[in-house]
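Notes to accompany the following structure.
Shown here: the complex without one of its protein chains, the others still in place.
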Amino acid sequence: MKCFVGIDLGSTTTKAVVMDDNGQSLGHGITNSRSNYDTASKVAKMEALVSARLTMFRRALKSIDELNGMVDDVIDGLERNFRLELFLEQLGDLRQTCIKQVRQPGYTGQWDQLSEALDEIFNRLEQSLLALFAPGAERKSDFFRDLAGAEYMNVGEKVAAESGLAFDNLLNVYDKSIIEVENRPPETALAEKFLIALDRVFTERKIPADTQIVRSRIEEALGIDFEETYTVGTGYGRVRLPFPKEHIRSEILCHGLGAHLMYPKTRTVLDIGGQDTKGIQVDGNGIVANFQMNDRCAAGCGRYLGYIADEMNMGLHELGPMAMKATRTVRINSTCTVFAGAELRDRLSLGEKREDIIAGLHRAIILRAMSIISRSGGITDEFTFTGGVAKNEAAVKELRLLVNENYGDVTINIDPDSIYTGALGAAEFARRAGTGVPQSH
Amino acid sequence: MNTAAKTEVVKESSMVRQKEMIARNYDALTSTAETGKKVASTFVPGNLNELIMSFGMLNNLPEINAINNGMRRKSGMMIMDAERRGHSEDVCTYVKADIGQMSKGNIAPNGKPMPPPDLLLLSYTGCFTFMKWFELLRHEYGCETAMLHVPYTGDGVITDNMRNYVVKQLKEEVIPKLERVSGVKFDIDRLRENLRLSAQAEDDLVWVLQSARNVRSPIDAYFGGVYYIGPIFSAFRGTQEAVDYYRVLRGEIEERIKKGLGPITPEGDMPEEKYRLVVEGPPNWTSFREFWKMFYDEGAVVVSSTYTKVGGVYDLGFRHDPDNPIESLADYCLGCYTNRNLPTRVEMLENYIEEYQADGLLINSIKSCNSFSAGQLLMMQEVEKRTGKPAAFIETDLVDPRYFSAANVKNRLESYFQMVDQKRSAKAA
Partner (left out) sequence: MSTSTIIERCNELFEDLDFTAAREWKAAEAGRKVIGFMPVYIPEEIIHAAGMLPLGVVGGGDQLEVIHGDAYYQSYICRIPRSTIELGVTKRLDFVDGMLFPSICDVIRNLSGMWKMLYPDVYVRYFDVPQNYLNDIGGEYYRHELEELRDGLAELNGNEITDEALNASIKIYNERRALVREIYAFRSETPWRAPAAEVYLLMRAGLVLPVEEHIVMMRDYLEAAIAEDRPMRDSCRVVISGSFCEQPPLNLIKSIEMSGCYIVDDDYLLVNRWLLEDVDADGDPLLNLALAFIHKSADTAAKYCTSKEDVGQFLLESVRNSNAEGVIFAAPSFCDPALLERPMLADRMSEHNIPHISFKYAENSGQMQPIREQAGTFADSIKLWS
C-alpha cells in the first residue's frame, strides 16, 4: 500500500508519522535527535513504520471473533516482545562494539581483563534488563540509550569493584560505543522479529483462538508492503535533512495543519517546544493565517524549564508534579532565563518554598507564551496546545487559568500525542504532494 | 553606502560610478590637512548637505562610517571596545561602532585617518539617540556643536509653529555657526543652486524607486535600494555628480524594463519574481549579502521599503525648493520617515502594499533603533488588518554581528514565504 511519511526534526527529539492515502495516520515514532540528524530521521521513521505495522496487525486481528476484547492485549504483548528483540539485538551490538573498543591502543595490557569484565557486565545486563520487558513491567523510556545506560552504570560499578578494575575505563568504553551503536539503525528484517515476538506471546499466555490462524493473519499483515510514496521533512533541523527542497516544509505550516487534522475546529495553536514557542492562527482548512515565534530570547521555551531543573538539581519531569504541590504561586518577574536563576536563588534565600517558586516559574513561562499568542492575534475558539510542555500538568493548569481570564470560555485541546503534531502535518503535506491534491486542501 | 565585497560581483556602470564618488569623498575628507577644507559631521536623516556645501565645507556622516565598518565586518570589535569602555550593551550600535572607530585611530575606509570634525551639526531628525550621540562626540572632540531641534510630527502634520521654529534655528543658530566655522559668508544664491540640483536628482530617484510598480520589478527596492539612495542620502545631494548618477541609473533601469529583466543581485539578474514584498525597517549590515541571498534565492523581490525614505520621503511629493530655500530645508527635516508619527507610517505601508501590488509586509526589527522599532508590532497588526495581506516579523541589528542569527531569520522567512504560497493556492482554489 501507498504510504506517506512526515518527519519533524526537533532540537531534542525527532518524530515521524506514517499516513495512508486516505489521510489516516497509521503510526508514529520518536527518537532522540542525537548529533546525527540523518540517523535520527531514519530511526524515527523505522519506529513509525513499526507502529504502522502494529496498526495493520490490529486491523487483521479484529476479524478473529475469539479475540474480541483482547486484541489490544495481544498487540501490546507483540510490541513488547518485538522491542525486546530489537533491544537484545542492540545490546549484542553494544557488547561487540565495547569489546572492539577495548582493543584500542589506549588499553594495551589490560584488554583481557577488560574484555572479561565486559562479558560479565553484559551477561548480567541481559538478565536484569529482560525484566524490563516482562508483562506489566514499566519502562521509563523506549530509547536504547536510556534503558541500557543507567543499568550499565549500576552493573559496571559492581563488576569493576569485584575485579579491581578502574570503573573510569569501563565508562569510557561505554561512552564511545553507545554513540556508534545509536547511530547504527537496526538492519535485520523486522518481519522476522515480529514472528519471534509472536511466538513469545504464545508462550507467555494462553490465547483463546487458534494460534495458527492468528499467525497467518499476522503473516498476511506483514505481507502488506509499505510503499513510501512521498516524504516531507520539517522542524528545527529540516535544512539538514537529505531531502530536496520541495520535500521540506516550515514547521509553522506543519504545526498548523497537524493541529487542524487533530482538531478540525482549531483556530489558534500554541506550541511550546525545546527551542522555541510558536503562536499560530489557522483558518478552517488548516491554512496558517498568522504566526509569531519567541524572539531571540529563550524565555518561555522548554529550554527555560530545563535550565530551572538544572538550577534546582531536579529532573525536568519532576518540575510539573512539584509545582502542583504549591499552595501559592510566587511571582517570578524575570523573563530572562539567566536572571530567573538568580531570582530563584534570591527567593529561596528569602525562605520561599521550592514548590511555590516552581509554580511561579511555570506561570512565568505561560505568561510569555500568552504574549506570543496575543502578538499573533489572540485566541479564537478552539485552541490547541501542543509540544513537550503540553505534557507538563502544572504548565497546563496555568495555561487554562490564563486563557480563561483573558479570552473567556474557550475549548482547549491537548492531545497526549501532541508531540507528533508537526510530523502529522508534514505527513499530510506529503500525502497531498504524492497524490496530487492541492497543497491548501 | 558602498561595500567592499569579498567576491567579484556583477556591476553596472552606475555602481562603478557610485563607488568612485564615495572613494573621492573619503579622499577629500582625509586630505583636509592639505586642502584646508572644513568638515561638518552630521546625520543622514535631515542632513543639510546643500547648506553645508554652500559654505565650501565637507560632509562626514558617522552612520555611513558605521555601515561601512559593518559591511567590512569590523564593527563587532569596535562595539565591544566601546562596551568595555563603559557604554551600555543596551544602546544603539551605530553609536558604539562610531566611538569604537575613534578609539582605533578613526581610520576611513581608504586607510587614512579621518580628521576631527570642525563642526558637529546635529540635525535632530526622527531619532532621539542622535542628540546623545553628538553629545558623546562633543565629549570626545570638544569641537563646536550646532543643534537643530526638529520637532516630531506627533499629529501627522507639520504645523506653522514647527516650521517657524526650525527656520529660526537655521537662520539664527546654524547659519551663523557655519559662517563662523568656515569663515565663509552665507550666500543664499549658492544654496539655491544646490537645492535646484537636489530637486533634479530627487525626480530621478523617485522614478527609480517607483519603477518597482512594474510587475516583474526591474529593481529590488530594499537591498538594491540601499545602493540607489547612497549618493543622495549622503554627501552628494545638491551636486551635479548626483544629478548625473541618477540620470545614468535611470537609463539602466529603463533598459532593464525594456529587456524584461528583474532586479540585479550580487549573483546576477534574478531569474524569477515569486514574491513581491514591502519591507519596513533598516537592513542588517554585518550579514548584508547573506541576508539578501535569503530573499533572491527564494525569488522574493522587495518592491518598496521605508528604509529608502529615511533621508527624505520624496515619493510623496516633497522636493527641495530653490525658491523657498530655508523653508524647504525645514520641511525636508520635518518630513523624514522616522519623524512621522506611527499612524502616518502605517498609512504609507498600506499604500505601498496596494500601489506596488505586494504580497505582504515584512518587518526587519532592529535592536539598535527604537525610533524605527518601538511600535512595529502594532504597525504590523494594523497593516495586516487593513490590507488583508500577511506580514512577518524578524529581528536583527544594524552593525552588531552578535544580533544576526542566520538560522533564525531564515526559518522565519521560509515560513513566511510558504505561508504566502499556501494562501495563494487557497485563493486560486
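Each chain gets a letter, A and B, in the order it is written, and its residues are counted from 1.
Following the convention adopted for this analysis, contacts are C-beta pairs under 8 Å (C-beta built on N, C-alpha and C of every residue); 3 or more make two chains touch, one makes a residue touch a chain.
Here the structure is a predicted model, which means the values were calculated and not measured.
Considering A:D146, A:E227 or A:D346, the position touching the chain not shown turns out to be A:D346 (whole complex).
When the whole complex is considered, the residue among B:K37, B:K112 or B:R138 that touches the unshown chain is B:R138. Touching the missing chain, out of B:Y124, B:F223, B:F236 or B:Y275, is residue B:Y124. Residue in contact with the omitted chain (choice from B:A28, B:M77 or B:V91): B:V91.
Only one of A:Q104, A:N333 or A:N404 touches the chain withheld from this view, namely A:N333. Residues of subunit B that touch the chain left out of view are 85-88, 90-92, 95, 124, 127-129, 131-133, 135-136, 138-139, 142, 145, 147, 149, 151-152, 154-155, 159, 161-162, 164-165, 168-169, 172-173, 341-346, 365, 367, 370-371, 373-378, 382, 395. Mapped onto subunit A, contacts with the missing chain fall at residues 295-297, 299, 331-335, 339, 342-343, 345-347, 349, 367-368, 370-372, 374-375, 402, 406.
The criterion applied here is as follows: only the chains that are shown with their structure count from here on.
Averaged C-alpha coordinates give centres for subunit A and subunit B that are 49 Å from one another.
Note for the complex: subunit A touches subunit B at residues 236, 239, 249-253, 283, 285, 287-293, 295-296, 375, 377, 438-441. Residues 377, 381, 384, 390-391, 393, 395, 403, 405, 407-408, 410-412, 414-415, 418-419, 421-423, 425-426, 429 of subunit B are the ones touching subunit A in the complex.
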